[in-house]
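Down below is the structure, laid out as structure tokens.
Removed from the display is one protein chain of the complex; every other protein chain stays in position.
Up next is chain A:
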Amino acid sequence: MANIAQASREETASPLQHGLREAFYAGIIAFGLFFLFIGLKTDQNISNELVLVPRWGLLTIVVGLVMLGRFLYVAYAQPFMARQKIVDVASGLLPDSVATRFFRLPYFIGALVVAAVLLLFAGSLDGIFGSGLAGYLRFFRALAIIYALASVLFYFRAFIHNHFSALGVGVLIAYPIVVVLILALLTGSMAGGFQGSLKWVDNFGIQILIYVMLAWGLNIVVGLAGLLDLGYVAFYAVGAYAYALLATQLGWSFWILLPVAGIMAAFWGVILGFPVLRLRGDYLAIVTLAFGEIIRLVLINWREVTNGAAGISGIPKVSFFGLMSFNVSDPNYIAKVLGIAQSGAYYKIFLYYLILGLALLTAFVTIRLRRMPVGRAWEALREDEIACRSLGINTTTTKLTAFATGAMFGGFAGSFFAARQGFVSPESFVFLESAIILAIVVLGGMGSLVGIAVAAAVMIGGTEILREMEFLKHVFGPDFTPELYRMLLFGMAMVIVMLWKPRGFVGSREPTAFLHERKAVSSSFTKEGHG
């Protein structure tokens, strides 16, 4: 085989030669991969004809970067790491050594100083250095801040690891307040703080939390019961349309329609559950995929009810439990009641806490259910269906409850989505959404709530933050739009995570019962003996 020949050559080749050869191979592969992706671009000319725009310059830069990276990695980084490993083994520093070398107190102080100085002169950077260089400096400042934060996290890593859930919930609760306060300090006024917080609370906070909730809901079906569901977005759609239709037609309030939407979605979960009871694995995945598409096509084609592809607009906002409204024209508008300045941010912050509450409810129910007979039956079902049945567990009802429970949370999230957007159309419920939600569950580690929340934050927040990468325009030119590469990076990140942690961020399953807690699992939770 080629491996043997290569191995014998490697013995004689110096790292430099080896690196050059590897760089050449990498260049060929990169050229083949990116020739169509980057080298050619389709565009429209003035008379609306499709034309090919070659981008040889960009292609050269990308291929060159790949070659350079591969060369540096093989010629310098690999030998360095190999040497370092030997040194570390000798000094007994492994495995923390790389991280401890990277995070050192002098560096931390340096990063703090850099960040502080650059923040102080934030206003006059453009004036002193010109806009191009200032862009780089802002990027450098961001790196310094990230490094400082990472150092703090690294220093307190044991504490964070032990109290992750509590800290996470605390951070999530404090998040909008902190954002508003920081922005208020930066802009010098409370109103500015609220106005600036819109983006951070809405695009990041709410967006991520919707996906956290959806992924936690899907986790019940996929992670716990082991039923691969590729059509989860259908329940999201059912919830969204249930709220959209009933609220616009009947004028019912969100607080009544939230449970209604959940029940409707759960009902559809059972409807889907019945035909797929006998299916497992691939076959189940195909049927659920089809189910998701059926719901979407019904929404598009049943124009009399759903208004087709045009969707439903003018969906009423959520009220503050009926006490205060978020419509400026209403007499009980929140700013009038509380006597504060008008701002759209109040509604967003309220929605943030609403979805946070809903997501935490999902987590709470999941945690409780796992300790109850029905939750244990779900997990046992995932492990071995035949063994489950021969222990007297009714696998039919067990599967149906999993589908119904998962779907119910999808329905809750859907009605929230409709209320937040004020508009729903079938376009929001395409297969890609199901795929993203499932990807988050798999990346986070099936069954692990913490892992899934982290995966959602990384994936959704990560792609959102690419919209903020203005400085990249200085590198790649003003036509460069980082958002366009979101899905590419999403995919790349997924491949990397799956190589690095094949079972997701949190791959090991947390046991539900411990010796000293045995009595906590009492029989009083359910009457029916199927769990």
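What we mean here is this: a residue touches a chain if its C-beta (ideal position, glycine included) is under 8 Å from a C-beta of that chain, and two chains touch if they have at least 3 such contacts; residues count from 1.
Here is the rule we use: contacts and distances are computed from a predicted model.
Colleague: For the chain that's not shown, choose its UniProt protein name out of "Oxidase", "ABC transporter ATP-binding protein", "Phenol 2-monooxygenase P1 subunit" or "3-isopropylmalate dehydratase, large subunit".
Modeller: "ABC transporter ATP-binding protein"
Colleague: Per the definition of touch given earlier, which of A:Gln78, A:Thr248, A:Asn394 or A:Gln421 contacts the omitted chain?
Modeller: Final answer for the missing-chain contact: A:Asn394.
Colleague: In the whole complex, not just what's shown, which of A:Ala377, A:Leu400 or A:Leu438 touches the removed chain?
Modeller: In the complete complex, the chain left out is touched by residue A:Ala377.
Colleague: Which candidate, A:Gln78, A:Thr187, A:Asn203 or A:Thr512, sits in contact with the chain we can't see?
Modeller: Final answer for the missing-chain contact: A:Thr512.
Colleague: Which chain A residues would touch the chain omitted from the figure, given the whole complex?
Modeller: 373, 376-377, 379-380, 383-384, 386-395, 509, 511-515, 518-519, 521-523, 526, 529-531
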